[in-house]
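A short write-up of the structure that comes next.
In this view, the complex is presented without one of its protein chains, the others remaining in place.
When the chains are written out, they are named A and B in that same order, and each has its own residue count from 1.
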Amino acid sequence: MKFNTNTANRKIPTELHGRKLIPFSGKGKGPYRKRKYAPKIRKVSASDNKVLKSLRKAIKKSELTDGETISFHHHFRNGDFLLNIVCHEIAKMGLKDIRLVPSSIQGVHKEILPYLEKGIITSINCGTSGTIADAISHGKMEGLLTIRSHGGRARSIENGDVEIDVAFIASPTSDIYGNINGVYGEYACGSLGYAFPDAQFANHVIAVTNNLVPFPNTPISISQEHVDTVVELDKPIGDPSGIVSTTLRITRDPKGLKIARNCIEVLKASGLLKDGFSYQSGAGGTTLAATNYLREYMISKKIKGSFAMGGATKSLVKMLEDGLFKTILDVQSFDTYAVNSLLNNLNHIEIGASQYANPFTSGCVVNLLDTIILGGTEVDVNFNVNTSTESDGRIMWGMGGHQDTAEGAKLTIIAVPLLRGRIPIIVDDVISINSPGENIDVVVTERGMAINPNSPYYSILKRNKKLDIKSIDELKKIAEDLISGKPKKPKTTDRIVAMIEYRDGSVLDVIYQVED
Amino acid sequence: MKKKEAINKQKIKDERLRRTRLYVPGNNPAMVQNASIYGADSLIFDLEDSIPLNEKDAARYLVRNALQNLDFSKIEVTVRINSLETEYCLKDLEAIIPTKPDGILLPKTELLEDVLTIDKELARIEKENNLPIGKIQIMPIIESALGVLNIEKIASGPRVTVIGLGGEDLTADIGAKRTKSGKELEYIASRIILACAANKIQAIDTVFTDINDPQGLFEIAKKAIEIGFQGKSIIHPSQVEPVHRAFMPTEIEIAKAEKIVNAYKDSIKRGLGVISVDGRMIDLPVVIRSERILKRAKAGLATDE
Partner (left out) sequence: MKIERIAQAGSLESCDILITVEPSKPKTGIHIHLESPAVKQFGDRIKSEITEVVKRLEIQNVKIIAIDKGSLEYCIKARTETALRRASGE
């Protein structure tokens, strides 16, 4: 196998599974196509009926064949049944060599494992966690896992890198003509943003719902002109308790709280935290705590922000309601409070994955972010961030919008503990790279923070005496002292099981099969 | 020059800033190894009340190893051992002293003899381990009526630099009700503060047990500072911030203290025996208090919100 070295200093094969790979060469420098991909034209006439009661009939009508690509969204998160239901059906129908392109694979999808082993599903494109990720690490899938960010996924669908033959859209509510929203019904999940590119660019779209309503269903998130079939299933397509949480837990761990507080100290010191400020954070315990500290500070200084981007959570919506932000732009809603807000608050806006983060559009929202607080499984001394692999080499997670927001935001903060158990988080070299160090400004840990010397915020933050600033090498050294050395490097075979794309489609890194 | 010597003699032996002393349960590795990150001025690894009887050995070895192997940088590291009448006291000392903690907290101190006994044991163990004699401080905790009545003697004991008020047991011992405002301890607190001041050592206030009431803690810490406590014992990392905030002097206080300290330095430089600020004579205790205020301000500014 021939290799190129990319600018993140990773060896990338020139070709993999028949695809020529373009090595990552820095942000904004990637390859791009001149025209968007165009899906097939379909025609539905006045006499046609879109509604079917049988999933199998719908799949047959889509003319899905061996070797083709199907897609799903993950707005049902760990409460999603549809991906499993469809894969079972496809297996029963004797289809094989299917490429799976969901926006994420979660723990609940472990049921499809036999189909990876039997060659029914041969490759997957998405962030993957849980059992399936582990199986791929151990070489149980024939083809390749391609890990993309949310923006990268939207880009790959819109520029034709990925041609979706059939998109299955789990629909909390749909009318008979395929107008879908996520705010009504037992399976309400809020925003359907990740499914927007699928609906617009798939050759065939099947909406699957347990809540079929008369035409017209409003509000319309995904509209009828994209939807070919509406399947009304008796079987539930999801589990409400896995879709939205009633309360997301803010960390009570004092270590997490300290990290959260220090993130806000960085923000204060950066000078960005003033009227018109824009912000995004995740729904993890530490970032939720940071959002709450931000709230207290904005109230105390009477700062009015412009927009917050979701992962919409109750904390963020409260800030909207209290006038701390003018608008929430919501690509996914995490809790029932956020779902209700999306339904009722005119300033809570649903946006699609492309508007959120696709680099090859006429401008996505991440470009307008002042700051983002992100996590990671590892950070190295070059500020590269790993979100997908654990330090034993196994794939455990996807990356969400990490790459997109890290590149887009003016100030990107990585909030991580220095250790998880005995595993160091700041290391010489990450196992695999999801976000290149050039996009990272600050790494905040419970034992101090490191500022990327190449960050435009380096000098302003460095001047601030209140921040506990260390070099990234010092942080690494503190971790190594605590754990008495360095962890053993994972043993891998020479078979590549996964590839991490940058959001522009170039290749950041590859992941090898682990040895046991 | 004669005056300058007199000034120095009046200064306390130990001037460490101890706004917060954080209790850390000695048998909890997650808390022990992260104890230093929360900004407390002083750490107390506890082998006493937070450890059940059947885990005394486990906590002792865990704390010993932590003190031996972990880096607590410049933070003061102390250990609360089990009280003298228990079988654990000596074992605790034997295990802990070789790791060279800054101080040993002696709970339930009631008599000067308690301090003298510990002093003797410390000296013996220091000698056996080739450590300098007398460097490890004794920090009695007063938590009984008898202890309060003997406070003047205890405060004069060898190695004693800090005395803590143990409010929970003390209120029980005198049959008072433990209230959130702490009014039942007012006389006792004053008496301890007085004894400490007379011996030029520090008095540290008791814990505030409601970890979900930072505002209540802030207010009670303010009161403690007003009557002369130089620090507060705390039981949770989240209590560091409100107490440090309480210790932060106002800008007016800082300006006044700077003026006084500058005048003092000036008087020494010029060999004057008299210190005057804005035409008013200033005496030494006022200078010392001003220095303390500036120290608190400096520490507060380094970490404030």
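Assume a residue touches a chain if its C-beta (ideal position, glycine included) is under 8 Å from a C-beta of that chain, and two chains touch if they have at least 3 such contacts.
Since the model is a prediction, treat every value here as computed from it, not as a measurement.
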**OP:** Sort by label and list the shown chains the missing chain touches.
**Re:** A, B
**OP:** Among A:Leu16, A:Ile423 or A:Ile460, single out the residue that touches the unshown chain.
**Re:** A:Ile423
Subject >> Touch criterion as defined above, residue of A:Gly107, A:Gly363 or A:Pro487 at the omitted chain >> reply: A:Pro487
**OP:** Decide which residue listed in B:Leu17, B:Leu70 or B:Ala299 touches the omitted chain of the complex.
**Re:** B:Leu70
Subject >> Residues belonging to chain B that touch the chain removed from view >> reply: 28-30, 32-33, 57-58, 61-62, 64-66, 68-70
Original post:
Given the full complex, what residues of chain A touch the hidden partner chain?
Top reply: 391-393, 420-423, 482-485, 487-488, 490-491
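Heads up, the rule we're going with is that only the chains that are shown with their structure count from here on.
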**OP:** Averaging only over C-alpha atoms, locate the centres of chain A and chain B and give their separation in whole Å.
**Re:** 50
**OP:** Mind listing the chain A positions that touch chain B in their complex?
**Re:** 254-255, 257-258, 446-447, 465-466, 481-482
Subject >> Touching residues on chain B, where the partner in the complex is chain A >> reply: 33-34, 37-38, 70-71, 236-238, 302-304
